[in-house]
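Okay, structure first, notes after.
A single protein chain has been removed from this complex, and every other one stays in its place.
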Amino acid sequence: MKSKKNGFIGAALASLVIATMFGAPAAHATPTTITIWTDLNRASAFQAWARTYNRNHPLVVVNVVGKDGAKDKLATVADGDAPDLIVGAHDWIGPLKAQGMILPVTLANASQFAERDKAAFNLKGATYGVPMTVENVALFTNMNLVRKVPKTFAEFEADSKAFLKKHTKAKFALAVAPGDAYHMYPFFSGLGGYIFGGTSGNWNVHDLGIANRTFLKNAPLIDKWYAEKLINANVTGDTALAAFTSNNAPFMITGPWNLDKIRLKNINYEISSVPTIIKGIKPVPFYGVQGVMMTKWAGPGKHNIKLKVNGVLADLTTKPTQLLIANQTIRTPANLQARAKFKDVDSAAFLAAGQGAITMPQILEMGAVWTPVANAWGQVKAKKHAVDRFKAAKSTVSKAIK
Amino acid sequence: MVGIVFRILFLGLVDSLAFWAGSHLLVSRNWLGLVWLLVATIAINYVYISKRARASKWLLPGTILLIVFQIYPILFTATAAFSNYSTAHFVSRSEAIDNLVQQNIQQVPDSPQYSIVPIHNGVTVALVVTDPTTNKVYLGTKEALKEIASPKFDANGIPQAPVGWRAYSEAELNTDTVLNNLSTLLVPMTKPEGAYLMVSDFTTAFQFASDVIYDAKKDQLIRQSDGYVFPEREGAFIDSDGTSLDPGWRVNVGFKNFKSVLTDPVVRGPFVRVLIWTFVYAGLTVLTTFVFGLTLALLLNHPGVKGRKLLRSTLIIPYAMPGFLSLLIWAGFLNDDFGVINNLFNSHIPWLTDPFWAKVSTVLVNLWLGFPYMFLICTGAIQSIPAELAEAAEVDGAKPRQILTKIKMPLLLVTVSPLLIGSFAYNFNNFGGIYLLTGGGPPVADSQIAGATDILISYTYKLAIEAGHGNDYGLACAISILIFFIVAGVSTLSFTRTRALENLS
Partner (left out) sequence: MTTDVIAKPTPSAPRRAVKKRKPYRGKLWWRYLAAAFAVAFALAPIVYVVLAACNPAGTLSTLNFSVHDFGLDNFRFLLGKHDLSAEVTYENYPYLLWYRNSLMVSSIAAIMQVTIGTASAYAFSRIHFKGRRLSLGGLLLLQMFPQILSFIALFLIMQKIGAVFPFMGTGTWAGLVLIYLGGAMGYNTYLLKGFFDTIPRELDEAATVDGASANQIFFKIILPLATPMLAVVMLLAFIGLMNDFILASIFLTKSDQMTLAVGLRSFISGRYESSWGVFAAGALMAALPVVILFQVLQRYIVEGLSAGSVKG
């Protein structure tokens, strides 16, 4: 409020001066409002940033609106309420670009970002978002229940079995929802599976790796894990977190979004990558980049807003802003200079676990993948053998994509 | 008298509102809206002035709202069913072209970040540009980028405007004209070829290049570098490698969606199975909720039962909670290994993972959700049955059971049967009841998409949302229309039978 007022006075004075000096038409320096949608969990972080930004930019008012499911709400928003920027994961850009909802952005301070973070927001050569934070899942070990972090998969299995033997009521050792293809990806990749061939932004949708030969050869291990009660098909995201935070499971697969809840319960945990399952195949998680995208409402229809939106985007790329957002959301910042200063105890462990991670495909076709692969993992009653389930998943996906 | 005054006031209000809205529509040249407004206004005036339109007086407000908010959406669905409406065909053609041209203005990879100072000479806008790699200073105009031989700097090291030019003040920069001039200024560069400098914000500019332009006269999208004219196919421009450009736009595709419903084995395969289960699900739901609700209503309607009021209020609670919440709670309850039910009874019933039990669960949960509604209605309906009828029968020597089955029940059925049909139709399309509880699962061998508990509407949703190239709304609309014909047909049949029942009594 105060900044607006100051800006107004300053602008009024300035316009007076100009009018007398050049006889130019008086400048109407009303502040431009730039609306940015973010999910509710991150709203307060972006609000904190916006307060500073607005103070330093009297002629811009960044209005942060907390909104869940922003991606789907763009289709039904009145022009007057529509956002100029939205905060979301990089895999939104495929569908949003196809819907004509977003436009390419100019990336300032580009040299301060890692190639793979830039590539995550890139489609056909154009950049559709400013990377803010990066994330991936990792293996959490409860050190009250396991003596040391398992280095090999055999150790992991042995620890799990020992736990199950001791706690006869326990129904699983690894707290993860098998019916969730995102969280299961380290195991999927660790058995030799992949979704699309190619590289980030250049995915080959005709090279489906859901049921490739290597994976199918190793897939019987999944049946074994179920039989050994390592994992349990009835676990949901909620049950997983509840079990791990109440010392009822020695291991969990999760990401930085659950850190505050785990810390709140004073669990003595360690973060590591999933140990190698098959010799020569490194299990890697999906890599996700959260960023800020520019909507069509900030586009050429409103020429006079685009420069200011670009100014906001440029500020979001800077080290102080990235550090602020990262600290408030406990996620590793994308800006490498900010990353060097980011002090969270688990940041390094998460990054290490994300070494070699596969960038989550950001293309439209990914929409046809999630559910069939999740079902192949979780719906153990449908078909007895994992091999058959993944074969069926592959045929569903390839039929849908065609 | 009061009626006439009221009528005059009401029509006056309606007409002045219509006049006001009409002037708006006229200004915005919305002819279609104007026609609708005119029709509605004339209808209202006619109905409330004329003495002939007796029924319309009572029906008109509801009818207008019905047409706008229920019939129009149905017509919209019907038209969408014949289009390729989907994620990649979401916008209009002109919006798509706008977006494609915008998309094509791309930052040159590895472009240096030039710092700029916007300047003007009273006529045109220009830039003082500093190359970050060489620190050389240039004057950038829309004609060319020229080096300034011996630039002057201010105290902060920012280069000053050359002679004849003046820097903008912050307030000047924020005027619409200047902002517009700045953001449309393209400074051509010699290296790399075809690139130009474009202002990003007030202090920076980047190299941009664009290759694709839209020729408005020929109505063509053209790639300048090789003169490739993008052909159009089914609402999208096709690239030279055969892929289509995003976004495309909505076009009419005729019966294509209907054809794929009827011929595509992926869609058609489980259709009959899903259809049968939809009937069973809706039928069982109506039957169980009605029987349970009616039984409770009969039991609690006895004057001897104490605490009836409290009991009734308690039984209404499941209906008072937001439905989606209850469904999510039940989904947790029924979890095979961790659910409260199996834990409490130490049972191992696969409530949600076995096809048979999952079906039982959906009906059971719907019973919990729906019986209070039936209970309420039946309580009301029983009360409205004339006591004298039962008394007369009693005098004639009828037993209580006979009174119930021979007298009360037929009357009750006549009263509630439209609502039973309504309930059937509601559950036929009860998307939440399935999707939030079982997600349609568990899967069945014949289809990866349709699970054991999927009803037509949830199956449609899955087909449309998890389609291979984003959401396929056109297909969903086509199936919606088929569903409508099925449920409407069945309901009409049962309705005529009800009418027969009504005539009997």
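Each chain gets a letter, A and B, in the order it is written, and its residues are counted from 1.
Convention: a residue touches a chain if its C-beta (ideal position, glycine included) is under 8 Å from a C-beta of that chain, and two chains touch if they have at least 3 such contacts.
Please read these numbers as outputs of a predicted model, since none were measured by experiment.
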item: Contacting the left-out chain in the complete assembly, out of A:A43, A:V309 or A:V369; value: A:A43
item: Contact residue for the chain not shown (choose from B:H24, B:K146, B:R268 or B:K406); value: B:H24
item: Contact residue for the chain not shown (choose from B:I222, B:L300 or B:V360); value: B:L300
item: Residue of B:I44, B:A80 or B:V363 in touch with the missing chain, whole complex considered; value: B:A80
item: Chain not shown, touching residues in chain A; value: 39-44, 65-69, 73, 75-81, 236-239, 241-243, 245-246, 248, 254-255, 257-258, 260-261, 265, 328
item: Hidden partner interface residues of chain B, rising order; value: 3, 21, 24-25, 28, 30, 33, 54-59, 61-63, 65-66, 68-77, 80, 292, 295-296, 299-300, 302-305, 309, 311-326, 328-333, 335, 338-340, 343, 368, 372-373, 376-377, 379-381, 383-389, 391, 415-416, 418-419, 421-422, 425-426, 428-429, 431, 456-457, 460-461, 473, 476-477, 480, 483-484, 487-488, 491-492, 495
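The rule is short, and it goes like this: only the chains that are shown with their structure count from here on.
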item: Distance from chain B to chain A - Cα centre to Cα centre, in angstrom; value: 26
item: Touch list for chain A against partner chain B, complex; value: 10-11, 14-15, 17-18, 22, 24-25, 27-29, 32, 59, 75, 95, 97-100, 103-104, 106-110, 125-127, 171, 232-236, 238-239, 296, 299-300, 303-304, 306-308, 310-311, 314, 364-365, 367-368, 370-372, 375, 379-383, 392-393, 395-397, 399-402
item: Touch list for chain B against partner chain A, complex; value: 87-88, 90-91, 95-96, 98-99, 102-103, 105-107, 109-111, 113, 122, 169-172, 174-176, 179-180, 182-184, 199-202, 204, 206, 246-248, 266, 332, 335-338, 350, 353-354, 441-445, 448-449, 462, 465-471
